[in-house]
Every structure is written in structure tokens, then in C-alpha cells.
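All protein chains but one are shown in place.
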Amino acid sequence: MRSFLSVFAALGLSASPPLLAVTPAVDPVNNEISISLEQEPQWLTTIKATDAESSIVLDHITEGLITRDVDNNLIGGVAERWELTDDKATFWLRKNARWSDGEPVTAHDFVFAWQQVANPQNAAEYAFLMRLFPNGAEIIAGEMPPETLGVEAIDDHTLVAHLVTPTAYFIDLVTFISFRPVREDFYRAQQGRYAADAVNMLSNGPFILTEWVHGASMRMEKNPYYWNRDAIPLDAINAPYITEDPNARFNLFMDDKTAIADNLQISAMKMAMQEHQKLKSFSDGTVYYLGFNYREGRSTANLNLRRAIQSVFDAAEMTYKVIGVPGNLPAYTLFPRWLKGDDGQSLQAQYPPRKPDLSVERGREYLAMAKQELGVEEIPPLTILLSDQPQTAKQAEYFQNVMARNLGLEIRLDKQIFKQRLAKMSAGDYDLVMAGWGPDYNDAMTFADLFTSWNANNRGRYSNPEYDALITEALQITDQRRRNQIFARIQDIIFDDVVIIPQYERGFIYAQDKRIDGVRRYHTGGDLNFNYTFIIDEDGSRGVPD
Amino acid sequence: MGAYIARRLLSGVITIWFIATATFFGMHAVPGDPLLNDKAVTPEIRANLERAYGLDKPVPQQYLIFLKNMLQGDFGISFTQQNRRVNDIIAEHFPVSATLGVLALLFAAGGGIMFGALTALFRSRMPDYLIMFLVIIAVSVPSFVFAGLGQLAILRLNSLLGFSLLPVAGWGTVAHMLVPALVLGLGTMAYLTRLMRSSMLEVAETDYIRTARAKGLTPRRIFFRHQLRNAILPVVTVLGPAIAAITTGGFVVELVFAIPGLGRYFVQAVQQLDYTVIMGTTVFYGAFLVLMVIAVDIVYGFIDPRIQVSKSLS
Partner (left out) sequence: MVSYIPTAEDFQALDSAREGDRIDRPSLSYWQDVWRRLRSNRRALASLSIVVGLLLFTLMGPLLWRVDPALQDLEQVSQPPSLGRYALVVADNTPAPTVTHTAISSAAVDREQAARNLRLLGTPHSEGVNLAWDPLPGVDAYQLYRHEYPPRDADDLGLPMARLMPQEISYRDLLGLETRQYYYSIVGVYNGKEARAYTTLPVVVEQAILFSEAEYRGLLSGDATPETAVGSSIRLESHPLGTDYLGRDMLARLMWGARTSLFIGICAPLIFVIIGLAYGGLAGYSGGRLDGAMMRFADFVIALPFLLFMILFKIAFGLGPGESGIGPMLLALVLLSWPATARLVRGQVLQIREEAYIAAARMMGATAPYLVLRHILPNVMGVLLVSLTFAIPTAIFTEAFLSFIGMGVVPPTPSWGSMCNDGIRTMLSHPHELMFPALFISVTVLAFNLLGDGLRDAMDARMRSGT
């Protein structure tokens, strides 16, 4: 009861948050910038983090074996050198990599961290990544102790990760936050409070989290022990505002309080143009699509009904006229444009996706066939499940109208908030769903295995032995040419079988302060990265980091 | 009086227990759970998560565990803000909401009583019409529109002045609080103005005012000593719930002005089905509200000597 009373006591004492001096968007004198965050980071531990905001912060304060340069090319992070073979990956760590208390970063810190990700007591959602290593699956299932994970520190500066199957994209995958190091002695000394507050954290990245007022503000300062500190131009990054309201974040930018305003909506875009702001676009690599429910008894399990919908749905019209924000691109396949092929071009250029031949007549023919096969006079009203995002509702209303007009199909909207929508999706309580899929790693497989019969994210329960067999094959080989041929075949199956109807690849328009440059954006991991951001000098040249 | 307060507090505890129980089972009846996430997890990981959060036990058992912990004043750890105790969340963010709420209420009560009295004083004359017109605007525009407009107004003002007179958003200084508190208190102020006006006019017709006038008391004395004091009564009745509504209803304002208040945590918790935060905030707000109601009933007795709480309620 005492702690409960202390809450009331706190009222009387009015535990007001520390007074923060208002920081300008760009401060050339102190070499700092200010940004706004959309949400409070949920868990700033690399062991458990899953949310976008945590990833953003963690990408500044921690560094993995491999990292990315300003142009998103893979470069060595803590690892100086590495070697990947079919059964193992070896990393040689640089000797000057240090934690923010001056201690060196060793291979043991990686081994410990990865064991903790697999440890069932930590219940990490990304634990499945550790199944790459021997005993990973058994540790997650609680059948073996975490110490048996097939990752070993040969010495302080050599790490060997044994692989269960050949993994072509492992080097890329290892940039992910779950593969960052955690130092055991520090972790244990926090007694369960690891990463709960700024004082309970240890950094090995370019920045240190020096202030964290929950729900209100954060401040990151340059890490003096970071091995590559000379390449980091900024001295500090402030995040004095946390709000989900996009208008508020835009207003803060317009008031010169933050250096970047992300995800502008049409109204904000117009205001930014009126004020002659610098606008940039970014495609975040997420593909949005219309998903179907394949469970027995659902009319959407009928191929001709899906074909009818495919014949009349115009992804370009929806992208250009309904969404109306540049950066979004009409999608015709599950594989977004940024995925690379094996001939130097993109996967899409190498294997161009087929576009549906839009025709209302053909759509009606398919519909007639569907009705016959289902033995019904009229297709019963179809339910489309959607999230509570205003943009999604707009798209669903458009879809509803297109279906009614061209096919006479009645579509009912089922708008649900986050958890309820997921609960309904998992339970299969829908016919159609407005869904999206963002990549976890930089390989087509992050999309391709989505509709395998064993994938828990295949919530519509699509099942196709050929599809499963293809993915099983691709999972076991590293020959990039053959893998891409498989992905091209998957692309065809998705089109012919109308597994889903791709709608658009998501993009954003964002406003960036004209005085800064070098903001890094990427499809995976913590998008919006200021590690290489610099303040442009008065004369327009690049500011020199001191 | 002491016995009365004790009795009320006891019944308040029972009320809180009712609220906690109804919320607990209501919350578990809502489909979905806090562990669901965009990306589905494998059954083993799911099982690990359920075990780690104690969701693998049957709901009645979870309820008993919750009750036991609640009696010890512990609401557990948040599902979405890992590593943060619900008690800490409340202790850190409620003072923010309360500060904002108290300021808003000062605006609302002060403005409401003043404007209400003014309209009654100048009944059917220019000030009356003007204030009532503003009141109508204040009640007929949704708070999220006001919040958005308020922020835009600051932005325009700052760009007009060429320097930041008021912060667009954020928290920390009194300057940060002014506009959010005004926006937050506006609706209640309008409501109180109307209530006060209506109440003033009613009191003006009573016999004791007529008597006072007949006795030859000065209009000023009648107005302050008799009319105003009696007219405040119904206003005080709604003040209790209004305090609670303001301190808990700040979600929109907290969101738009990036204020780290508890309102945002509560709405997010409901949307995310963060069981522990829902229970913690609900019980806390429930207790707060019950205390406010009791306080108002006692104050009521002080203001209106005709109502003797201890007697009429025994």
C-alpha cells in the first residue's frame, strides 16, 4: 500500500519533470540537432525490442558486427573482417571497439547477447532468429539451456557462428538489432532493470543515451569511446518531443523546433510548399496488399471470385488518385522494387511482374463462374478487415465503391483497433483484409516465405504444396541465380492463383531542414538515422566535425 | 462528521473494488491480448511470452494474483513499456496530467463562475449576448479541433513575431502549459458559465433575495453575500466529476501538445490492451474520483448549511 500512497504523495510534492531548455532545430554552435519521436520507445534493449522507435534509438547507441554507411552499403561495425561459408560465419572483431565505460567489446558480449535472445525466460519475440544456430530451436522450446547455443567466442576477438542451413543473407541479417552485443557483468548488475532508464544502459554505438524522461524527451550525446568517433559529425541529438499526432510534429518542424518532419499528409505537403521547405521522398519497402481468407466456407477461397476482383482493381488509380502522396508506388507483386536481382539490376527489372489486364467484362465473367461453382445466386456480402488508420479507411472505402460499381459485390467494412484486428485476423474472422508486410532483412525471402503453410503470419491459411516446396528449396541453397528463379516462380503463382492482390509500395514525403544533410533512411532496422548527419556551414560546404 | 467520513471512505474502498473487478473481467473479455503483435510468433515463443507474463494461468487465478498485488500497492510491470512498473508510470505521469488539469480547472471554474455571474447581472444586455455567443462556440467545436487550431495559432503568432513567444508543443515550463490548459478547460468553462447563469437567475427569484432587497441591503451585498453564494451550489456539485473529467480527459490535448501525461498512457493502454497499465490507471483514477466525490459532498455541506450531511445520510 505504501508505494500506492506514494503516488498520492507525489501529487502534493508535484514531481514535475526536469525543466528542459528549449533546443532549436539546428544548433551549429553546439553542433546539435533536435527531432521529434512518434512514440516512447517500448524497450531499449536489443534483446527484446520490436518497435520502430526503439530501433531508431538503438541504431544510434549500439553497433553490431556489421553496419551500414551513409549510402546503406554494408561495412564492418565491431567486426573488422568476416567470412561466410555454408556452415559457419567467422567474424574478427576490431581491437579498438569499446563500451561507453571504456571496456573493450569482445566476442563474449555477442555470445551472451544472442543466448539471451534465445533464452525462453526473456520471451523475446525475435527469438526465432536464433534458430539459425545449432540448438537454437531447442533452447527456445526450453529443452536445452541457453549456454548450448551454437555460437562461440574462439578468443576475445574472434566469433564463430555455426549455421544450421546455408544462409545466403546472413551477413546482411546480422545488422539487425537482435544481433547486437550485451555485456554480461553490466547486464547482471542491473538486476532486471537493464535498459529501464538511461543509467541502466551501456552503449557501444556512436552515441550514448544521456537523458531519458519517459514519455517526454531523450538526449543522445556522442560516445567518446566509440572507435570510429571521427566519422560522426554531430555532438548530440535531442528528442524533446514525443507525440503520435503527425500535425503536431509538422508544426514543431515549421516552428523551427525540429529538423525533420516525417510522413507528411496532403495538407502538410501543401503548407510546406507554400513555405518553400525542402521536401524529400522515401520508399520504406513495405508492400500493402489485399489478403484473402482461405478457410473452408469462405467465398474468397474460390479462385474465380479472386480473379474477378483482380480484373477490376486498379492499383495505379488507388495509388495516384486515392493515396495521392508521391513516394507511394503501385504494386503488382509481393516483391518491392528495392530488392536486388543477380544481374546488377533490381529483381523487378530482371523478372518484371505481370500486371492484371483490367476489364470489367472479364471480371463479371469470372464472377458468374464463381457464383456457379459456389452454387449461389448472389455472392454473400464480403467483410473486409481494416485497421483504424484514417488512410486505410479511405482506401477501403474506395475499394468498396469499385467492387459495388463494377461487380455488384457488397463489401462490408470491419474497422478494428490494433489488437482486435490482429485477434480477428488470427481467428480467421474475415473474408478480405487490408494488410501490409515490411521486410525484416534485406532479402526476397523476408517476403517470399509469407504464404508458406507453416508461416504463422499466413493468417489467411493459404496452402499450396508447390509454393511450400519452392521455399523449402530456396531456404537450403545459396546460389543467388537459382534463388531468384524460385522467387520469380513464386511471383507467378501469386499472380495466377491470386494469392493476394498487391496494392502499393508505401512511401513517405518528409521535410528536412535545409541546414542539415546526411540523414540515412533504410527499409529495414531503425529507419531515420542521424549517425552521419552533419550541419552545413554558412558557405554551403560540409561542416567539419571537431 | 468523522464517522461520516470514515463510512464514506469505507464505501469508497468497496466502490474501487467493484471497479477493479468489473474492469478486470471486462478487459479479459475483449478479444485479443497484449502479446499479439503485427508479426506473428511461433507457438514456442508464444508459450514463452505467456509464461513470462503470467497469462498462462486461468483468468480467475490471475484475478486473485492481481488482487493480492493490488492490496500491496503493486500493479506489476507494463506490457508495452517493458522494464517500467505501472506504479512508476502513474507516479511520473499523473502529476503532469494533474498540473495541467488543475490549471485547466482554474481557468474553467474561475471563468465559468465569473462569466456566469456577469451574464446574469447583465441579463438580456450586450455582455450577456456576447458571453453566451462565446460559450456556444466553446461548446460547439470539438476539443481536437480547438487543440489543432490552438497550436496553429501559436505557430502563426511565433512566425509573425519572428521569435518563439509560446512553445508549439512540449512540456517543462509554465509557458508550455498555458494554451493546452486553456484548450482543455474551455468546454468545462462554457458548461459552468451556463450552469452558473441559470443558477443565478433562479436564486434571483427566491424569497430571501426579495427579503434582502426589501430590507434595503445594498445591491453589492445582495449580489455577493446572498445570490452568488447560493448560486455556486449546483456548480460545486458538478465540480467533482469535472475535476476527474479534466484530469482524465486530457488525451487529445496531451497528444497534440506532446505532453507526457497519464491520459495518453491510458488511451494507448486500452488500444494496446496493456492489462497491467489498464488496471493500474483505472484503479488509480477510480480512487481519485471517489475521493473527489466525497470531498465535494463535504464541501457541499459547508456551503449550504441546510444540508447536514451527517444527519440526512444517517
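Letters A and B mark the chains in the order given here, with residues in each chain numbered from 1 onward.
Just so we're on the same page, contacts are C-beta pairs under 8 Å (C-beta built on N, C-alpha and C of every residue); 3 or more make two chains touch, one makes a residue touch a chain.
These numbers were taken from a predicted model, which means no experiment stands behind them.
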The one of A:Pro104, A:Gly150 or A:Gly327 in touch with the missing chain is A:Gly327
Contact partner of the left-out chain, one of A:Thr23, A:Ser100, A:Thr243 or A:Thr383:
A:Thr383
From the list A:Val22, A:Leu74, A:Ala198 or A:Met271, which touches the chain that is not on show?
A:Met271
Which of A:Lys394, A:Arg461, A:Arg489 or A:Arg521 touches the missing chain? It is A:Lys394
Selected residue (touches chain absent from view) among A:Arg188, A:Lys280, A:Lys355 or A:Arg482
A:Lys280
Subunit B residues touching the omitted chain (full complex):
11-12, 14-16, 18-19, 22-23, 26-27, 29-31, 132, 136-137, 139-145, 148, 152, 191, 194-195, 198-199, 202, 205-206, 233-234, 237-238, 241, 244, 251-252, 266-267, 270-271, 278, 281-282, 285-286, 289-290, 293, 300, 304, 306-307, 312-314
Residue positions on subunit A contacting the omitted chain are 71, 247, 265-271, 273-274, 276-281, 316-317, 320-322, 324, 326-327, 381, 383-385, 387-390, 393-394, 396-398, 400-401, 405, 410, 412-415, 417, 420, 430, 509, 514
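Heads up, the rule we're going with is that only the chains that are shown with their structure count from here on.
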So in the complex, which bits of subunit A are touching subunit B?
1-7, 10-11, 14-20, 22, 36, 40, 42-43, 45, 48, 50, 120-125, 127-128, 137, 140-142, 192-196, 200, 213-217, 240-245, 247-248, 251-252, 254-257, 417-420, 422-424, 426-427, 440, 455-457, 459
Per the touch rule above, subunit B residues touching subunit A in the complex are 30-34, 36-45, 48-49, 51-53, 71-74, 80-84, 87, 89-96, 98-99, 148, 151-152, 154-155, 158-159, 164, 167-173, 255-258, 260, 264-265, 271-273, 284
